Every structure is written in C-alpha cells, then in structure tokens.
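Removed: one protein chain of the complex. Kept in place: all other protein chains.
On to subunit A.
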C-alpha cells in the first residue's frame, strides 16, 4: 500500500475561476457525470435565454424586473400568525406599457380586465391561498400566466378545412328546408281550423 505523504497534492486543487464546470475533487469513477453525459457541458450555472413572446403567442415568460411585488397580511382566521406575518402576495404592473406581453394579447387583455385596472392603469393580481409568502407569490404568477395564456388562445382563429365548410353549408341548408317544410305544414293545419267561406 502506497503512503500518500504529500497530502497537499490531494487537497482540493482549485480550478481557474473562469471555468464553471462542476468541480470533482480529483476522483473519477466509471459512472462519473462526464461518462454518463458525454455531450453535456456539465454546467449548472448557465442561465438560458428567456423565450420570446412573438406574434400572438405568449411564451409564458414573465420578467421579474418589470413587475412590482409586495407583501401584506392575509385575511381570515389564524391568530397571531395571520396577524403578524405578511403572507399575502401582490404583483402589479402597468398593463399598457407591458412590452413583454404581445401587442394584440395586451389589447385584448386590457379590454377583458378594464374594470379591474387602477386609475393609473395598473393591473393587480393577489393571492393569499397558502400560509407561505413564497407559495402565494407562485400562485399569483400562476394566475397571471393563466390569464394571459387564455387571452392569447382566444385570439387564435382555428383553421377550418374546405370539406368542413362545405359540410356546414349543406347542414344549414337542410335545416332551413326542414324548417320551411314544417312551417308550411303548420300553416295548413291552422288554415284547416278556420271555418270554410262560400268562395273556397
């Protein structure tokens, strides 16, 4: 058995600070991450680029620096905890100048929530669903994302194939014909209830 006299060479040798690959303290087995994922960069520090909200589609990305977050005390029962701890989360942003929402979606949304906007035009979403501030914040963001997404969905006009258009036209025509037929039959019934005149 070899004696490792020079312990310093097995101390943690610091990698150069510009590299941010996961540092392993020298020992590499056969199931190290490099072998499990050979094509990976093994870097957990990369921050991916935010997905863009193009055209009429909302990507789901909400920039945190563009919205204002505030906390307040929640309502309801709860004794000292609900009286003292700020668990209610509120986010607000100016809807008209929110560049991160696509223009057509923004317009539709403004129309949808026009009664809820503040005097200055701020849209506010609140939540005090749970006992935790952070979970409530997640809930508000979820609500906001859901709202914007449903608005974007409502703007999408689904493509209808010519066969379906043709079929719909045929069905409408058939329905109209049936209606008129029934109407005429009903008219005859009503006329039959009249007393006959000398002319007819």
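In this section, contacts are C-beta pairs under 8 Å (C-beta built on N, C-alpha and C of every residue); 3 or more make two chains touch, one makes a residue touch a chain; residues count from 1.
To be clear about the criterion, contacts and distances are computed from a predicted model.
Participant: Out of "Myotubularin-related protein 9", "Large ribosomal subunit protein uL15m", "Geranylgeranyl transferase type-2 subunit beta" or "Spermatosis associated 17", what name does the UniProt record list for the absent chain?
Facilitator: When "Myotubularin-related protein 9", "Large ribosomal subunit protein uL15m", "Geranylgeranyl transferase type-2 subunit beta" or "Spermatosis associated 17" are compared with UniProt, the left-out chain turns out to be "Large ribosomal subunit protein uL15m".
Participant: Thinking of the whole complex, not just what is shown, which of A:65, A:111 or A:159 touches the missing chain?
Facilitator: The one listed residue touching the chain not shown is A:65.
Participant: In the complete complex, which positions of subunit A touch the hidden chain?
Facilitator: 1-5, 7, 10-12, 14-15, 17, 20-33, 36-37, 40-48, 60-62, 64-65, 69, 85, 87, 91, 132-135, 137-138, 140-142
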